[in-house]
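Note that one protein chain of the assembly has been removed; the remaining protein chains are unaltered in position.
Each chain carries a letter (A and B) given by its place in the written order, and its residues are counted from 1.
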Amino acid sequence: MSTKTSILPVVGSHHRTLEVEVLRYDPDKDDKPYYQTYQVPCEEEWVILDVINYIKDNLDRTLSYRWSCHMAVCGSCGMMVNGEPTLTCASFVRDMPAKIRVEPLENFPVARDLIVDMDSFVEKLSSVKPYIIAADERTVEDGTFTQLPAQLADYMSYTHCINCLLCYAACPQVNLNEGFVGPAALALAHRYNLDSRDKGRSVREDVVASNAGIWECSFVGACSEVCPKHVDPAAAIQQIKIAATGDYFINFLMPWKKSKNTDEASSGGGK
Amino acid sequence: MKLANGNYIRSPNRYSWWLRQGRYVRYMMRELSSLFIGVFSVMMVWGLYRLSQGETAFTAFTDMFWSKSILVLSVLMFLFAAYHSYTWFIVTPKAMPLKLGGKRIAAGVIIGAHMLLWLLCSVAVWAAFVYGGAV
Partner (left out) sequence: MSTYDPNVAPKVSNKPIIWSLFAAGGTVTALLTPVLVLLFALAVPLGILPAEMFSYARMESLLASPLIRLVVFGILFLSLWHTAHRMRITVHDFGLRSDGAAVFVFYGLAAIATIVLAVALI
């Protein structure tokens, strides 16, 4: 018998067998997904990702899934665990019942096993122009922007997103409205709107304040509950709704005021 | 549903998706609160309309509105209205992250202030009606 060296952390002595039901789908062979059950000898200190890695290393090499950092930074290991969107490298075996079910993130097409197709998300993310749109063209000679710590604090929490997509998997409106721009992308738009260096709010509003943007949100709040980084997309979206409503009425009552920088900035970047 | 590119779409049931998780059930109850608030508002509109038609019409309205058979609905209207208030105020720090002297006001303070305002408004309306007399 060959003994494989395991990369798994073996720290404690709390052995426990976990019954793991995993959704399997091979687009070349299967017409639809099915569940496969594995008995996994675990340590209480393991995270769910360790369990999946154990299956891959020792039980079934055909299992496909994404992961990289194992430290809640890269955002690639999001899965449904017992129906809850979960960052599997940051949730522990000790908090789980004897039997768990692992599925790919909801509200995305399944590409293979636990891997989802996230193209639609990437498209939505870039649609909100998530970069600084300055009022004027800046040259190197102008030097760097200055920003006070208090101005940084205004948007800091919205920079913590790791694009793990848990919020999209949790949001019923993402499920009910296919084109909804969605929590993380709108939170990132808010991050730039709040940045003192940025003047692009009205440019972003073309997408952000369209019917497929913030107005598709009914403030379920599930996104903020599942977010492993406490980004609070639900708060961001409500704040954009209030700001966009103000902008709408100002533009309506004083059309000549329609933000000066709009045209220059929109010809500047993005699609 | 299998797509041409091999991807598979799993969609939760269109009618019963919200029964799968407690947080969705609570959300739907919050949304349904508006139905009870709406029914109450329509009854108030109807009551005012009957009032404008004279005493007999108004008495007929109050007899109906305060009857035993409506009582269950009235209790439900109260419970859902109170649930709406709770859910509305509990999220106020998210919609309005207020700052005082450059510092964020703690979420608990914003919520507490709203709950207090709710209490004050309720007492004021009750007192104004009961002790208001001819204004």
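One rule holds in what follows: contacts are C-beta pairs under 8 Å (C-beta built on N, C-alpha and C of every residue); 3 or more make two chains touch, one makes a residue touch a chain.
All values reported here derive from a predicted model rather than from experimental measurement.
**Q** Just one of A:E21, A:D57, A:D206 or A:E225 touches the chain that is missing; which is it?
**A** A:D206
**Q** Contact with the hidden chain only, please: which chain A residues?
**A** 123-124, 127, 172, 176-181, 205-207, 209-213, 215-216, 218, 241-242, 244-245, 248-249, 271
**Q** Please identify, in ascending order, the residues of chain B that touch the omitted chain?
**A** For chain B, the residues touching the absent chain are 14-15, 18, 28, 31-32, 34-35, 37-38, 40-49, 51-52, 54-55, 58-59, 62, 65-66, 68, 70-71, 74-75, 77-78, 81-82, 84-85, 88-89, 117-118, 121-122, 125-126, 129-130, 132, 134-135.
Note that only the chains that are shown with their structure count from here on.
**Q** Using mean C-alpha positions as chain centres, tell me how far chain A is from chain B in Å, no decimals.
**A** 31
**Q** Chain A touches which residues of chain B in the complex?
**A** 2-3, 6-12, 17-18, 20-21, 23-24, 27, 31, 91, 93-97, 102
**Q** Touching chain B in the complex: which residues of chain A?
**A** Those in contact with chain B are residues 25, 27-28, 31-33, 83-84, 106, 109-111, 117, 150, 172, 175, 218-222, 224-225, 232, 234-235, 238-239, 241-242.
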